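Below you will find the structure I want to go over with you.
Removed from the display is one protein chain of the complex; every other protein chain stays in position.
Naming follows writing order (A, B and C), and every chain is counted from residue 1.
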Amino acid sequence: MTNRPLTRVLVANRGEIAVRVIRGCHEEGLQAVAVYSEADADALHVRMADDAVCVGPAASASSYLVVDRILQAALDTGCDAVHPGYGFLSENAGFARRVAEAGLVWIGPPPAAIDAMGSKTEARRTLRAAHVPVVPGTVDPLHDMDEARRIAADIGFPVMLKAAAGGGGKGMRRVDDPADLEAALTAARSEARKSFADDAVYVEKLVEHARHVEIQVLADAHGTVVHLFERDCSIQRRNQKVFEETPSPVLAPEVREAMGQVACRAAAAVGYVGAGTCEFLLASNHTDFYFLEMNTRLQVEHPITEMVTGIDLVRAQLRVAAGEPLWFAQGDLTQTGHAVECRVYAEDPYAGFRPSPGPLDGYREPQGPFVRVDGGVYEGGEVPIHYDPMVAKLVVWGTDREEALSRAARALRDYKVVGIPTSIPFFLALFDDPDFRAGRYHTGFLTPAWLAAHLATPEPGDDLPLIAAAIARFERDRALAGAAPATTDASAWKRAFRWAQHHRRPA
Amino acid sequence: MTNRPLTRVLVANRGEIAVRVIRGCHEEGLQAVAVYSEADADALHVRMADDAVCVGPAASASSYLVVDRILQAALDTGCDAVHPGYGFLSENAGFARRVAEAGLVWIGPPPAAIDAMGSKTEARRTLRAAHVPVVPGTVDPLHDMDEARRIAADIGFPVMLKAAAGGGGKGMRRVDDPADLEAALTAARSEARKSFADDAVYVEKLVEHARHVEIQVLADAHGTVVHLFERDCSIQRRNQKVFEETPSPVLAPEVREAMGQVACRAAAAVGYVGAGTCEFLLASNHTDFYFLEMNTRLQVEHPITEMVTGIDLVRAQLRVAAGEPLWFAQGDLTQTGHAVECRVYAEDPYAGFRPSPGPLDGYREPQGPFVRVDGGVYEGGEVPIHYDPMVAKLVVWGTDREEALSRAARALRDYKVVGIPTSIPFFLALFDDPDFRAGRYHTGFLTPAWLAAHLATPEPGDDLPLIAAAIARFERDRALAGAAPATTDASAWKRAFRWAQHHRRPA
Amino acid sequence: MNYEVKLGDRVASIDVRADGEGWLVSVDGGPVRRVTGRRQGATGWWLDAGDGLRRAVDVALRGEQAFVLDGVDPLRGEVVDPREHALELAGGGGAGRVTTQMPGAVVRVQVSAGDSVHAGQVLVVVEAMKMENEFKAPFAGVVASVEVAAGQAVESGAVLVVLDPADA
Partner (left out) sequence: MNYEVKLGDRVASIDVRADGEGWLVSVDGGPVRRVTGRRQGATGWWLDAGDGLRRAVDVALRGEQAFVLDGVDPLRGEVVDPREHALELAGGGGAGRVTTQMPGAVVRVQVSAGDSVHAGQVLVVVEAMKMENEFKAPFAGVVASVEVAAGQAVESGAVLVVLDPADA
């Protein structure tokens, strides 16, 4: 691969990740062009880009997901590369191919690597051949009850029966006892047939109380593959990550080392180039781990890896895409201190995490030592209804886990979002849990019962909030009635003020 | 010294350092109480503190410098400790003694150490005895011409004659040639007598093209003294630091090691406890260095040390003041990567850095990887006229100097201060200078000629800024005339909106 | 001016009068206290109501709806001018209006005008950010009118259904 210096990058995304990529481009001396839907015309990524193109109406399917419009925007604005961010078109191999066909550089892995990891069955086969441990079970659908019995006995109970065409929990059955296997298989097949018109079912070992631990990998086009250690993403609500940390509180150095090597092997097996993440299930013995899938793009939680390694993953992506070799080797990388990420969502933690998009009447991000906010909004802007309700990611580093958490708690309290409820209070409740504080958690930690017990709707502690609301209303009524309020734009406008000129020109 | 856990800290300062200290207190689980002058009633440090007390009118001499009022505020609000920040009362040994006499913990060095370092003559004597290199010359005033000749020949020309009672450049004479010494001494004595009614003059070696390099030290009450490496503060405008970095681009490891040991010796010589900084002149050979003075408090530029060592200096101050031993030894400390600080002032770089206090109509701080803003303002607030015109310190880390500078340039471009000019464009001009980029600079780098050559008043590059100003005025005129503007508070108020309740109570 | 303020489960009648640069405030007919303070930035207030009751809070108002951020606690409710409210009731509206909390798209309307409904019965389903939200009858009654149709986009605060209480 030859070097191909970039000059102007189309950022095919929105929100915080578009802002993050624009920052990386600017640090590398590249221009960045934003795309936006009609609903995002006022978004921060539009304000920060060097140019911006509207690609359609609010619905993603009519804007951010329309390959032709995104490509046209890149060509119209003279871009020579496309960065897809995460989500949207980032793992769409067809889009990656179209980008290359248009003569632009794709800032992501080769389309073939996306394809290889995108098909669950193909990935399982490829990776077994590369000695990557996957969850024990069958790759192909079960033929009959005999085969089911034999394999289940082989991998050990409990096992999980899963519809091959499945998703969303349909056609899944947990089996704890060999005696229940036959009835469960019949039920699973029946449900699979009804849901997907396909009764193929396979069997997998059920990994109980597992943690979700993933490894960041980075590969260049010259054959170098390194890993940047793990992220523990086991704090999940309804299978969605909400908090991540690195190092994992439970990973022994030799397990980390093994997992890192496996991740590099998996990446190499599919000819990976760029930044990617191998997700693993870590068994409750904290030793056995199983490959789940590889995300062939930048991960939401990539900043915590940046904080402990010092490596800027977006800048690394840009350099690798330009054909540059990685400027460090595995042995140069260290994991220093501890980093955590809190995903601050426009969700009401006191109402079942109901989405709470809306205007940000007041907005002030925390700052100070080792605190970083990757956000996509500003005061006076809004969190639109149409997309992922993320406000920002709060990323905090400390010399150790305790320092990172105490600092994160401070930053959460510093974070002022006024107008819509957010998940900020949830994290403070999480940090107060002794099990969490001790690092004892798994993917099932945040049960509905836990949430109900730890999140009581706040009530005014004294009269001051009520008095404040009444005074604010009183002053608004006065201002609307034409009386001069203490501070408004209008009164500021009327104040004579001059800062521009030393003196006025003689008339 | 016994342990004395703290619970509530009075922060006897304002602006960004008050905010910084409040953050440190909150991370340590301590409450923080702010003091403020009438001019600072709307300041960020007031909003962020757990409680706040007005200590007088705008003038510092009537508020932040009034020992009795600060002490009373601490006692009235149930504080058990006082953090002085920098400036104001931070190096006032009398205040430190009063704090202790009131039964409160002083978060700073012992008053005797402040005194010892506060007197230039005493400090020179103490430190010479501790084998700390000071600028060669006399400690006591010169007796006569013979002595002047002997000593000047001894230390080598050029030398500087300085009024013992002096300051502000009065009574100072540079002497390059022995033949000029007698005339210069006569002139200096005459000027000193006229200016200070005291003709005592001493002689010092003139260290030409020197850099200002300082060492951060940290000492606990149990006899441990460590240093946290250097900061290069040679980029100065009129003897004021405006940009700092660590590591120094020119310090060899063995010089760093020697300078660090000297700083620890200096601190130990005066029984130092807490955080302090030894300032040195580094000669143009980058090997010889001379102690200048010790600042017996937190330094403005402390964040860059935090970024490369990972040590939170404010939290360290709080722990040391509570009697805790340092939790690391010299050998545990490393300097990782490179950090820079840009002091963003409300000063107009296009008008001789004239102060430009005023309202912050728009204000958005940069964010993202390895960018930190220690600020004291918010959108809709102001930089008051009465104090130091600092808006914030932009602190940026990178794996090396080049990465730190390219990232800092990005962050400076991300930084939106609307309403008053700031020194932001100056830093971008500085970063563009090839000598600066190569690390070739000394304290005389920023000459008036350099500033004139590198800062041309910006002009509109096209019609858009003029059109924007006209449209903004047009919309304001429309709004004042009562027509409905596109976006105003009033129209937002009128929009029906409800987010609180699922349904209204039946009437 | 007198306001009915509701935040969380707390309801109070608050009297506010201007007093120089501050206010005179009485809560639930209690003693009049002098409150000093000021607006700071877009939503900030720093208020001192005496007796150590002083701190920074943030207030966002939108119509009658109020959002107060006190530390990290989001307190939600409303500030009502009873005079306006009296007018509104006289006009016949307001009683049993079921409204949205967020913008979204109507997925299903499960009732029609004239239907009797029980408390908790799902009336309308609105999708926002890929989540379906059910809007239920707050009390038993009869559907007076349905204000939206399936497929329609709705703003925050939009009235979905008007209910007449069963016992009215």
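Basically, a residue touches a chain if its C-beta (ideal position, glycine included) is under 8 Å from a C-beta of that chain, and two chains touch if they have at least 3 such contacts.
What you are looking at is a predicted structure, and each value in this text was computed from that prediction instead of being measured.
Chemist: Using the whole complex, pick out the displayed chains that touch the missing one.
Modeler: The omitted chain makes contact with A, B across the full complex.
Chemist: For the chain not shown, which residue from B:Asp199, B:Glu341, B:Glu365 or B:Glu379 touches it across the whole complex?
Modeler: Hidden-chain contact among the options goes to B:Glu379.
Chemist: Touching the absent chain in the whole complex: find that residue among B:Pro253, B:Gly331 or B:Gly461.
Modeler: Hidden-chain contact among the options goes to B:Gly461.
Chemist: Tell me which of B:Gly108, B:Gly274 or B:Pro425 is the one touching the absent chain.
Modeler: Of the candidates B:Gly108, B:Gly274 or B:Pro425, B:Pro425 is in touch with the missing chain.
Chemist: Residue-wise, where is subunit A in contact with the chain that is not depicted?
Modeler: Counting over the whole complex, subunit A touches the hidden chain at residues 41-42, 46-48, 50-52, 378-381, 492-507.
Chemist: Using the document's contact rule, name the residues of subunit B that touch the chain not shown here.
Modeler: On the subunit B side, contact with the omitted chain comes from 350, 354-359, 361-362, 379-380, 385-389, 412-413, 415-422, 424-425, 428, 457-478, 486-487.
Note that only the chains that are shown with their structure count from here on.
Chemist: Highest contact-pair count belongs to which two chains?
Modeler: A-C
Chemist: If you average all the Cα positions, which chain's own average lands nearest?
Modeler: Here the chain at the core of the arrangement is A.
Chemist: Once you find the CA centre of subunit A and the CA centre of subunit B, what distance in Å lies between them?
Modeler: Spacing between the chain centres: roughly 38 Å.
Chemist: Can you work out the whole-Å distance between the CA centroids of subunit A and subunit C?
Modeler: 34
Chemist: With centres defined as the mean C-alpha position, give me the subunit B-subunit C separation in Å.
Modeler: 48
Chemist: By residue number and range, which residues of subunit C touch two or more other chains?
Modeler: Each of 38, 41-42, 44, 54-55, 61-62, 66-67, 76-77, 101-102, 156 in subunit C touches at least two other chains.
Chemist: What residues in subunit B touch two or more of the other chains?
Modeler: In subunit B, the residues touching two or more other chains are 48, 378-379, 492-493, 497, 499.
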